[in-house]
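Removed: one protein chain of the complex. Kept in place: all other protein chains.
All chains are identified by letter, namely A, B and C, in their written order; residue positions are counted from 1 within each chain.
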Amino acid sequence: MKKIINDPETVVQDALRGMQAAHPDLLSVHYDPAVVVRADAPVQGKVAIISGGGSGHEPLHGGFVGRGMLDAACPGAVFTSPTPDQVLDAVSRCDGGAGALLIVKNYTGDVLNFETAGELAESEVRSVVIDDDVAVKDSLYTAGRRGVGGTVLLEKIVGAAAERGDDLAACVALSERVIASVRSMGLALTSCTVPHVGSPSFELADDEMEIGIGIHGEPGRQRVPVGTASEMVSALLTPIVEDLPFEAGDRVLLFTNSMGGTPLIELYLAHGIAEQLLADRGITVERRLVGPYITSLEMQGMSLTLLRLDDEMIELWDAPVHTPALRWGV
Amino acid sequence: MKKIINDPETVVQDALRGMQAAHPDLLSVHYDPAVVVRADAPVQGKVAIISGGGSGHEPLHGGFVGRGMLDAACPGAVFTSPTPDQVLDAVSRCDGGAGALLIVKNYTGDVLNFETAGELAESEVRSVVIDDDVAVKDSLYTAGRRGVGGTVLLEKIVGAAAERGDDLAACVALSERVIASVRSMGLALTSCTVPHVGSPSFELADDEMEIGIGIHGEPGRQRVPVGTASEMVSALLTPIVEDLPFEAGDRVLLFTNSMGGTPLIELYLAHGIAEQLLADRGITVERRLVGPYITSLEMQGMSLTLLRLDDEMIELWDAPVHTPALRWGV
Amino acid sequence: MGCTAADVVAALRAATAVVQEHRDELVRLDQAIGDADHGENMKRGFTALLSRLDGEDLTTPGKVLKMVATTLISTVGGAAGPLYGTAFLRASAAVGDAAELDCEAVARALQAALDGVVARGKAVVGDKTMVDALTPAVAAASSVNGSVAAVLSAAADAAAEGAESTVPMVARKGRASYLGERSAGHLDPGARSTALLLRAFADAARGEGAAT
Partner (left out) sequence: MGCTAADVVAALRAATAVVQEHRDELVRLDQAIGDADHGENMKRGFTALLSRLDGEDLTTPGKVLKMVATTLISTVGGAAGPLYGTAFLRASAAVGDAAELDCEAVARALQAALDGVVARGKAVVGDKTMVDALTPAVAAASSVNGSVAAVLSAAADAAAEGAESTVPMVARKGRASYLGERSAGHLDPGARSTALLLRAFADAARGEGAAT
């Protein structure tokens, strides 16, 4: 294992220290329990938007803390959901009197820990669970679909709604609408190595890729020979489009995401192909996001996320945001 | 070789297509010759700031095209400097009557190709050569120091100066001041693989790293056992600080850069260590940039860049910028 | 013949050692069908627990169990944190203020733990989770009438068998369920850790209670 770390035991804490140093104007980082909080929290009268999850997906979620997006993020150990006391601490630091919305990715651990926090919180707390990964069959025989790329879009859009003053019920309703309209899927060219494990989470041969991966180094649905970029993009986009389904005439946000180790040159290349495939289907890409925003450590690979937009979502997407990882309008 | 590409022959062009699709409001991409141009070029009365170099360093340079930074970028083949006709095309598309400044990284190929273009151009053209890599001894026995991370800072600062209306001579003078004040060094944990080559540019054992690398997959100065993050950061920072030298009381911009495959969690961790080491030396970090901004394809590794700031540089760094990769104030 | 707060603390010390010893094994099991953290999560939780086992207020078994619950909830994370936390919380409630636990109290505590895990996680036997270890353990415990050590020993034996039974199962809960059929052929890490904990408790009880 080659990583720029001092000690697997302290990697999350050490990275948080660097984050604090890098963004003193935006963030206050607390270490026990670990919470990344918007520098000007609590914002009076605003619904607090709080998320969290295992570390190793940076910039998710800490990189999205700031004006127009999250009030706080709760970073768990690498690939491990945070504990309820982190969430409780975030709620108490951020509640400005309008309650808190917890954005939870659909994993058993995340759901249970946020649920426990919700039960214990003294503020008014609601939570929404995002489950946008079409690679997982949503059946009685699974823990349901995972929350993946759609999380970034949800956090931006509902963050903007809270910033403009929407109340907790409105934030929940908007979240449900976004969750109902967003679908994602990912693939891996290489595995990642969890620091406290030291060996790759799975083994892939030089000519294999894994389709339908999550963001925790879990193996995917299918192992297939590496194809061309066009084949890869279409292997992700087809199930996404057919799932909702997205149809001709739909206006969408296309989010082309790197799993961490795939460089921008490949990501742009894939993005161009995806735009073409959507144009071929008569789907209009109105907004786009390209970059490493929800990652699996150093994994090489990508995911695609498609969100069906309406006018309000577009307005909220375009609204000012000022966080370490997303910034515009300010 | 596992990459998200269709064909090594068309990778640069295919990526440019994706870039154009991703940023229709910011960029106009031209393909023959390949030039990425600010959407509203030429800006009348403004000095055109133009850079370029081999591809594979994304977002450098195309990702820095836009208001407050570059007017155009000339992407060469992967790791190969662009040709003079690209530069000439960029100049003619961007010259708004105030001439053009060419920002050239110090590599024989880049210098010769930009020099040729400068000789052939009909506009008023000046060029500056950045050579901030302290890993290379600046002696009669080398082609001089390479241009690396400092390029990003130079392009931002001189881009802001041009945007506020500084003339060509002032832009040149400011560039020289930045170049005289900036130093960088990088290391690699893994090699990268050039698409048209198909095998790694160099081989590193599982417990080795390469210190003093450039950005083209060239081997570095020294191959050493992988150390801790603290050792790595100090191996880069010490020669940087001692070179200029940076001294107690100096105000600096600290730029912690990923070589492409190193994820943000490690980068923040390294950044935190670098901030601490600078604080220990009494050097004040006034501004920072953390992320993958000048890369070597999928290489894992990092570089550090330190720029000694003065008030004007701070003002220009803070000035609005609106490009695919850097954006604030708009 | 009963089990005091000190006995519970001793059993937890033993459990901590076992979790630390088996940390890598649990990581490997979770690497195969999950996200490779179960061993690390459990180690983190029990290491935190160890530093609190000297607490002055740990005067009854119920207080010890409650402290275990809150410690695990705030340090383990993942699915295992809230599930084990709930298990210990319910066990604590089940034993109330008693100064000593007899074998029935222990069986009642185990039943309460199982009920808590099921209430939180909604898994049933056959879903390839810790429930597959805990369910037979509870059944065995309530069918034995003897010393605490005997009850725990029966529970541990049954849990071990229950854990083994997860190998051929296709997971329907937790992270392993994403793998579908690919989850078959692997031991469930949470079932394994449940079996390990019960074995540690049983061994500790036998050590303490050998003379009684």
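Simple rule for what comes next: a residue touches a chain if its C-beta (ideal position, glycine included) is under 8 Å from a C-beta of that chain, and two chains touch if they have at least 3 such contacts.
Quick caveat, the model's predicted, so the values are computed rather than measured.
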* To do: Just list which of the chains on display the missing one touches.
  => B
* Which listed residue, B:112, B:180, B:205 or B:330, touches the chain dropped from view? -> B:112
* Structure fact -> Out of B:51, B:81, B:190 or B:230, only one touches the absent chain, namely B:81
* Among B:124, B:167, B:218 or B:231, which residue is in touch with the absent chain? -> B:218
* Asked: In terms of residues, what is the contact footprint of the unshown chain on subunit B?
  -> 33, 54, 76-85, 107-109, 112-113, 115-116, 135-137, 140-143, 146, 194, 196-197, 199, 201, 214, 216-219, 221
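FYI, only the chains that are shown with their structure count from here on.
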* **Chain centre separation in whole Å, for subunit C relative to subunit B (CA means)** => 55
* Asked: In angstrom, rounded to a whole number, how far apart do the mean CA points of subunit A and subunit C lie?
  -> 33
* Shared interface positions of subunit C, touching two or more other chains -> none
* To do: Specify, in ascending order, the residues of subunit B that touch 2 or more different other chains.
  => none
